[in-house]
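Data first, discussion second: the structure below is written as structure tokens.
With one protein chain withheld, the remaining protein chains of the complex are depicted in position.
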Amino acid sequence: MDNLGSQVIAVQETDKGVSRRDFIKVCSAAAAAVGMPAWAGEKMAETVGKKKPSVVWLHFQECTGCTESLLRTSHPDAGTLILDLVSVDYHETLFAAAGKQIEEALEDAKKAGGYVLVVEGAIPRKEDGIYCIVGGKKATDSLVECAERAAAVICIGSCASWGGVPSAKPNPTDAVGAPEILKAKGIKKPIVTLPGCPANPYNLLGTVLQFATFGTLPKLDDLGRPTFAYGRVIHEDCPRRPHFDNGRFAQAYGDEGHRNGWCLYKLGCKGPQTHANCSLLSFCEVPGAWPIGIGHPCIGCTEQGIVFNVPINQNLPIDKPTAPMAYPAVNPEHGVVAASPVAVGLGSAIVGALAGAGFVASKKLSAADSEKGQKE
Amino acid sequence: MSISRRDLLKGAVVAGAATAVIGEAEAREEVPDRPDAVGMLFDATLCVGCRACQTACKKANDLPTDTVDANGGVYDAPADLNGTTKNVIKAVVDDGKNVYMKQQCMHCVDPSCVSVCMMGALHKEGEGKRDCRTDQGGEVKGTGIVLYDKGLCVGCRYCQIGCAFNVPKFEWTKALPRIVKCELCRHRADPKKTGPLAVANPACCEVCPRGAVIYGKRADLLAQAKQRIAADSKRYNPHIYGETEGGGTQVMYLAPPALTFKQLGLPELPEESSAHFSETMSHRPYLHGLTPIALYAAMAFVINRNKKAEEAGHGEEGK
Partner (left out) sequence: MSAHDHPQAIGGKVLDPLMTTLLAIFAVAAAVMVYRFFAGIGPVSNMTDGFTWGIWEPVNVVVFTGIGAGAYGVGLLCYLLNKGKYHGLVRPAVLVGAISYTLGASSIVVALGRYWNAYWLPWVPYWNLGSALLEVAVCVLSYVLVLWVEVLPSVFDGAAASASPSWAAWGKKWGARLAAAMPFIIALAILLPTMHQSSLGGLMLIAGPKIHPLWHTGLLPTLFLISCLSMGYGAVVVLVNILNLTWNAKQDDKLFADMSKVNAGLLFLYVALRLVNIVLNGKLRFFQADFPTFLFLFEMALFLAPAFMFLTVKGSGQRGKLFGAALLAIAAGAFYRVDTYLTMYRPVGWTAEGKPFSAGWDYFPSLGETIVTVGMAAVGIAVFIFISRKFPVVVVGDRAHSNLSGGQTAAGR
């Protein structure tokens, strides 16, 4: 099987009749869609044109939702992505091949090395990891081998990031995310986690295309999540935030508040503690095609401590109150009563006048007395 | 000296005797907690400061929004209870995080405001001078809710002086001002319901998304508070504010362990209510009205006798 990655774009161009101009357009669109600057499109075309980055995609304990989610993108669409922008060298869902042939493709890719390893799904550790065997190979082994030869590891979806659904109590297979396996094996590669259930595919695209264009990964937080996507909680960017700020809560599903699109915090929305960008970057470019958008409270699908752990109808404290949440102090200033100079002056003048008059009168009386005394 | 030693001694003996009698006069009775008393429980460890209760209170009581001015640093919400705000959320910063405090009428068991109100405009439900809730199914005795009858209020504002929590507020800029304070949404009660909702239905409790403030009978709330502390002692300050403070309040508070209630803005009060102290002190000399009458009789007698003696003296001396 030809390794598509070895083909130079120019040849491909001529073969398929895609003009350089169209190709740059495609790259620009892709760059724009993932928030890279305008000039990145050209850089991408240049880099990718020289050599398309190789991507190896492993599936473990997963529902394939993250792949499905990727398939529904349009900027760039999956076709453009895997045909023009990256070289997908192993993907169990997307490849027509199966069996011995696909495993050979994987071995070839591993031999070449330097690919971006995308992991989808959790990895079980129970009983030495026998609960997930693909192509006769245990998931743990497969992951480790591929990771050793990879340039970077991207864990897509909550399952790969921290264990996801398979890791929900009682976690019978001792499922964990890829980072944990790799850490235990002492494999030091740049690891990006993109939690979500499913993850927003554009977070993946952004990361992969940045790597493709510049060879760098976006800024990550301490859990390996790109801050461009996971730096803020849903609560901070939620379109229903004005309702929260004004105390308009849906009290029950279907009630007046719910029908009016009011805040879902009382129904158990985990938005205040869930780091994700679902409200900013629509899934499948359909605005409102996300839980809160359709009237269901966020279940916190990116957060390990929340989803599949805290009941859906139970809400959580708000860790960092953000504007416009300003609160008065326990004894707030009530606007200092500006004792107007005139009032102070008048008050003092009166007190002074009384004291003065009293003094004068007293003196007068004494004088009158001494006069009388002299007379007598 | 113009007063003879004899007179002085006489006076002293009388005064001394009087004091002895007065000292034995009974103190004013303790006010018991009513068995059907209703109230609220605010759990500061649950509140997230969303202020839905503030908005709901305004809506339920037809209160206008506050004029925007930079009071206390807050520009879009009231900074304190005032003539248009019956409920307010304040924040205390503890170790970098906010702890929230809900402030409204405490519906004390033995309220100072009720004690000082001249005509009983502020009164415990059903125990006032007249029913001021005739349009809302009438007052129900025993709930202990402190209600305001504007028809009897003269606007003396003594209640503002008396209330240790500074709850009653006054409409300073109105020509026909009222005293404004939380009345536990007595008007939202549904007599058709059973239980505490038949007598009141505070909007703040209804809307709170976290159940940080809940409504119910005081006895039940107290039990619930004790239960919460027992179940998770590390989460709570072991004291329940309002259980005994100032004679007890029907709105009680739970706080996180790192904060004192004083820091939350709740005053440190002795177990004896101010009303009890004040009324006992004031009433002691009166002996249930006996003293004024006796004094009057005695003085009228003496003055009359003095007058007669003087007239007799004048008569002898001639014109």
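We call the chains A and B, going by the order they appear; numbering starts again at 1 in every chain.
Everything that follows uses one rule, which is that contacts are C-beta pairs under 8 Å (C-beta built on N, C-alpha and C of every residue); 3 or more make two chains touch, one makes a residue touch a chain.
In this text the structure is predicted, and so the values were computed from the model without any measurement.
The chain not displayed here makes contact, within the full complex, with A, B.
For the chain missing from the display, the contacting residue among B:K86, B:K169 or B:R210 is B:K169, taking the whole complex into account. Among B:C47, B:V116, B:V146 or B:A189, the one in contact with the hidden chain is B:V116.
Touching the missing chain, out of B:M101, B:C153 or B:L184, is residue B:C153. Considering the whole complex, the residue from A:K169, A:K188 or A:K372 that touches the absent chain is A:K372. Residue in contact with the omitted chain (choice from B:D94, B:D220 or B:E279): B:E279. One chain of the complex is left out; on chain A, the residues touching it are 329, 331-334, 336-337, 339-340, 342-344, 346-347, 350, 358-359, 361-370, 372-373.
Contact between chain B and the absent chain runs through residues 1-3, 7, 28, 72, 80-82, 112, 114-120, 129-130, 150-158, 160-162, 164, 166, 169-179, 267-269, 274-275, 277-279, 281-282, 285, 292, 295-296, 299-300, 302-304, 306-307, 309-311, 313-314, 317, 319.
We take it that only the chains that are shown with their structure count from here on.
Within the complex, the chain A residues that touch chain B are 244-249, 251, 265-266, 272, 315, 317-319, 321, 324-335.
The touching residues of chain B, counted against chain A in their complex, run 46, 48-56, 69, 71-80, 88-92, 97-98, 100-101, 206-207, 209-210, 263-265.
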